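With one protein chain held back, the other chains of the complex are shown just where they sit.
The letters A, B and C name the chains in turn, as written, and every chain counts its residues from 1.
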Amino acid sequence: MRYLPHTDSDIAAMLKVIGAGSTDDLFANIPEAVRSGRKMDLPPAMSEWDLRARMEALAAECPDCKFFLGAGKYDHYIPAVVTNLLERSELLTSYTPYQPEVSQGTLQAVYEYQTLTARLLGLEISNASMYDGASALAESLLMATRIRKKSKGKIVLSSLIHPSYGQVVKTYFRPTPFEITFLPALADGRTDVSALADMDDVVAVAVQSPNFFGCLEDLAGIGSLVGQTEAIFVTCFTEPLAFGLYQPPGTQGAAIACGEGGSLGLPPAYGGPGLGMLATKMDYVRRMPGRVVGKTTDANGKEGFVLTLATREQHIRRARATSNICTNSNFCAIAAAVYMACLGKIGFRELARLNYDKTEYLKQQLRRAGMALPFGAPTFNEFVVKLPPGFERKHAELAASSGIVAGLPLAEWYPDLADHYLLCVTEKITRADMDHLIKEVSE
Amino acid sequence: MRYLPHTDSDIAAMLKVIGAGSTDDLFANIPEAVRSGRKMDLPPAMSEWDLRARMEALAAECPDCKFFLGAGKYDHYIPAVVTNLLERSELLTSYTPYQPEVSQGTLQAVYEYQTLTARLLGLEISNASMYDGASALAESLLMATRIRKKSKGKIVLSSLIHPSYGQVVKTYFRPTPFEITFLPALADGRTDVSALADMDDVVAVAVQSPNFFGCLEDLAGIGSLVGQTEAIFVTCFTEPLAFGLYQPPGTQGAAIACGEGGSLGLPPAYGGPGLGMLATKMDYVRRMPGRVVGKTTDANGKEGFVLTLATREQHIRRARATSNICTNSNFCAIAAAVYMACLGKIGFRELARLNYDKTEYLKQQLRRAGMALPFGAPTFNEFVVKLPPGFERKHAELAASSGIVAGLPLAEWYPDLADHYLLCVTEKITRADMDHLIKEVSE
Amino acid sequence: WDEPLLWEKGQSGRSAFSLPARDVEQFAVESGMEGKGPDFPDLSEPEVVRHYTRLSQWNYGIDAGLYPLGSCTMKYNPKINEAIAALPGFASPHPLLPEQFCQGTLRVMAELERFLAEITGLDAVSLQPAAGAQGELAGMLLIQAYHQARGDSRTKLLVPDTAHGTNPASASLCGYQPVAVASNDQGILSAETVAEFMDEQTAGIMVTNPNTLGLFEENIMAIAEIVHEKGGQVYCDGANMNALFGRVDMRKMGVDVLHLNLHKTFSTPHGGGGPGAGPVCVKQHLEKYLPVPRLMEKQGRFSWSSDAPDSIGRMHGFYGNFGVMVKACCYILSMGAENLQKVSELAVLNANYLKERLKQTLYLPYDRLCMHECVFTDKNQAECHVNTLDIAKRMIDYGFHPPTIYFPLVVQGALMTEPTETETRETLDAYIAAVEAIAKEARTEPELLRQAPTVSRLRRLDETTAARNPCLSG
Partner (left out) sequence: WDEPLLWEKGQSGRSAFSLPARDVEQFAVESGMEGKGPDFPDLSEPEVVRHYTRLSQWNYGIDAGLYPLGSCTMKYNPKINEAIAALPGFASPHPLLPEQFCQGTLRVMAELERFLAEITGLDAVSLQPAAGAQGELAGMLLIQAYHQARGDSRTKLLVPDTAHGTNPASASLCGYQPVAVASNDQGILSAETVAEFMDEQTAGIMVTNPNTLGLFEENIMAIAEIVHEKGGQVYCDGANMNALFGRVDMRKMGVDVLHLNLHKTFSTPHGGGGPGAGPVCVKQHLEKYLPVPRLMEKQGRFSWSSDAPDSIGRMHGFYGNFGVMVKACCYILSMGAENLQKVSELAVLNANYLKERLKQTLYLPYDRLCMHECVFTDKNQAECHVNTLDIAKRMIDYGFHPPTIYFPLVVQGALMTEPTETETRETLDAYIAAVEAIAKEARTEPELLRQAPTVSRLRRLDETTAARNPCLSG
């Protein structure tokens, strides 16, 4: 096997040094009773060529299609330079940078990621990434409980947070005595926060903006409301490109902003790997979960970077760590940094604008075609439309015949919203694509 | 434009330093009369995404097919590591290694290529590559005239050298008084060298093995015949993998072995870039065309590599250079070295054997199906078959309906060989592919 | 030379992004909501390329040399697997596509689930956890769900002193109080000690096997029996699975739940810190608690189901790190059963070879057969007043990445060394020679060690100041 370098004579010579008669002897400490005693039932070893052919055949079972889907993953163009630079094995095949002297590439790149993320979200600091948006939200809420030093109380979530994220929060809070409560939606597609006033013991309030319906929440309003309480205001996002056009959460009162950064240079990859982003204020840094890179100097006074604040972490603090996270999404964070560096201030803003304008075009055309857009709040690159009853069949037909996926049916997630579809438009959707969709929908 | 970094203020500041009012002023030395005076008529600048879409559409106009084609390009598997390593920009984006201290990567890799090539071809030294097999042959023959210090005489080529190579030789010798003469073929598919005995003033004799019909020439026999004359024996090849199974030209009396190395890790790429290989004896080194890397030491006595013997080259010797070649196929040579390193002695031999055996299988099956294999000489991975008259139509139909290209019709190149096809079988052709072909051919 | 920070480069007006053609008009934005956009630096494409190319050149990857970080299994990451994971059919599918557009991705996941079940000997697999620690958390939640379903609320969890560092934190996230269990003089757990701590308030035990000393927990069956007898569950941290392919049956070992690290054992790259993937494998009685959605097959068609009322719930926004799964699946297919078994044989051979050759030089606290890694300490060098950190930093000057240092905590000044099976004997010999040379320097020129590294771009970095006055963004 080409990855295994040992020749028979290598093995013989090494066994001799060890004083063992065979490689089997090296496993002498494994009691007979726990041995498997049989060969694993796996497909026979494949050559590189057979493997490639087999996997290409499987990949071909995922045919190309034109999808108006967002709902947590947004399909953006990825510059060839991002892909190319990320292939550099010095970045790809290194471990977590425990030895800073030979890891300055990773460390500086992550420090830059943290900085760009803080700037993007309008907050002071960012960690070096979490797994994905959902776990970043769960970890943010756990962090809120640590900031407030609470061991019980209410965690209040908007019901317009991505439903999967809400579920992940529930999973993470399962072992705790905290109570998870949901805020309902208003008629305009935003969260109804009026119930907050009557709630006691609220430890954290989390709102997503743009929310699952694509609507921009009134973060400033909610922020000032939450600011009058003890609760920590956590804002979440699934589409950070929105902050190229709209005000970032940090300027709207968010104490922690978190979410999914996959839009920033990662391919959808059927949902993962993602990039969990988490930014907060410097005051809260020692309650923050996850790795973080800091600037320092070397023995000669030269500037350099290290993993820092490890005392929050599991390998030092063990059971009292701020999180159990160890392996994160470092490589995805670097991809995001390269992507943000490619776009720059100008490109990021223009791309956000283009996503917005294309989406507004589709909304306009749908309205003209007589479709109802039930929610009036401003949106970024996705929105909800109510299509004629029975559109499910057309939806399936369109997919089968033309490879067009006309948005996400919302009924599965929100049973009240039969015939409602969540449509997403990124820069990869052309006007012609939209006109085609309108035609099909109107027929 | 994203490759052009200059902002307006950069330009203004730089113009000020220069003392020019505008960038137009920088072109003041160009006389009005030679200015183009109009905008170039080129398509409007395309975004990265439009470019990719357009080029993907063109690439899709080259649909996948199953071809039994060799005739100078052989379709072999390329290990993913070759492709991956060749993407390293330190190798890809560097210039010719004029400054050895910052080019040891290129230089050592090419030194290793030269060594592996010399070993492959059974000769003492190799140059650092030529453009392709055809020009390598032309340059080898020019080299032969320099070795023999001749300014006229006969250059004798086997007519079973790749016809394109013969044409390139003619082009290169156009300006010279040398006479190009061709040796005919024997009935067994080898070159008839009997005419050599009666020829005067022969400066060089060139034979290809395996030849254009896929047949192995009796190099040792021809070599000893040529060895009795003043002429330089040049052997040529288009499929170096053959030397994994058969004896290399250097041990058969070749003074210069040259040819196309594309089989060694390069994709067909519609014919180019290729890799011209050229190996010879140390005695002839100062007559050799092209770049060459040599071992030396640095000021501290450490081993290192440099471009050497530059006094043969055009930038030093100018009109009296051994060749005008400057840019060569350096990167392709490194690809070939990586490929040879991947295969190693064992892999190279086994792969050659597999090519041979598959080809023999197809020959056997064709014979059983009643087809004539006119040439009896041993072959490597291609051979000539005579198919039933009128097969042209079937040939075209097969291509159109099943995407199978049943070999190269030889009539275009050798008008006597109507209904003869040159079929090639590499490791990428499966037994099932061959059985399918037999079935179609037999129908 | 130095490479400035990103925002010290660039000029307003540049961009490395190819803005897609605008084919719609501009629309108004709700007043008051518009921001100014993030304050990113503006760079041209060549500047971006050069920046990251230079940064990468300051990094050490597995392609540059030996990376013997103990417990991290830094083996070669095959290039072909990267190429396959990048195929459009795998990289492009949106996770919410209708089933007919993603049968290929689903089949990859179904195959990988089956392979991992077969490799561990367990019954069911969830690929959802995004990393080892999330796999641990999943495991803990499963155990908790199991107890809760039986109306049993337990508060403690046994965690040996030779467990991975994440284990106590994962237990704690689940509300369990970790109870430290000491290993014996052989560096492994004794059944007696476990029996002492195990009670009916204890949810179970988290065993790392082979443990972080690189030793096989020989008493695992007896330990599992004790735990099970008290109603507990046995969790195995499978991060060290690289030692065991084809050798053991986790079911026979008494393991109820185990996580794997695809980015260690199954050759997917670590990416400087992730992404990884931490599938969790369980015995049948825990299957119904696995995270949702679960992958279902019906007549050769695959689909997702969230119909699992006992499930601990969702752990990931979608289905986990699919891109990582593809590579692991490719690895298993490339290897087959025989080569996988050989992987473990050679990993263990390499570790024992290092151990035997180096034990005269570095102090070996447990001198016995090791598995995939071995743990030395700096005890022999203490008299020269150099410590583990000095030795490790000096290795950098010799062109090697240092081993894991100061872990496990159970020995003082640990040098936890895991060569993996993809290293040649020649490389190990070169490493041994370097360690021997360093040990000699410790006696003759200890300052060389204390001042190390000197060949890297930076000298030793001041981690204390970094933590005391954190500067986390620029």
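As a working rule, a contact is a pair of C-beta atoms (placed from the backbone, for glycine too) under 8 Å apart; a residue touches a chain by one contact, two chains touch by 3 or more.
Quick caveat, the model's predicted, so the values are computed rather than measured.
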In the full complex, the chain left out is in contact with A, B, C
Of C:39, C:229, C:367 or C:426, the residue in touch with the unshown chain: C:426
Contact residue for the chain not shown (choose from B:6, B:394 or B:436): B:6
State which residues belonging to chain A touch the missing partner chain. 2-5, 7-10, 47-50, 79-81, 83-84, 89
Residues of chain C touching the missing chain are 1, 9, 11, 44-47, 49-50, 53-54, 57, 61, 63-65, 76, 78-79, 398-399, 422-424, 426
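Just so it is clear, only the chains that are shown with their structure count from here on.
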Determine the centre-to-centre distance between chain A and chain B, using the mean Cα coordinates as centres, and give it in whole Å. 49
Round to the nearest whole Å and give the separation of the Cα centres of chain A and chain C. 20
Two or more other chains in contact with one residue: find those residues in chain A. 48, 77, 79, 84, 87-88, 428
Which residues does chain C have that touch at least 2 chains other than itself? 12-20, 43, 45, 49, 53, 78, 80, 82-83
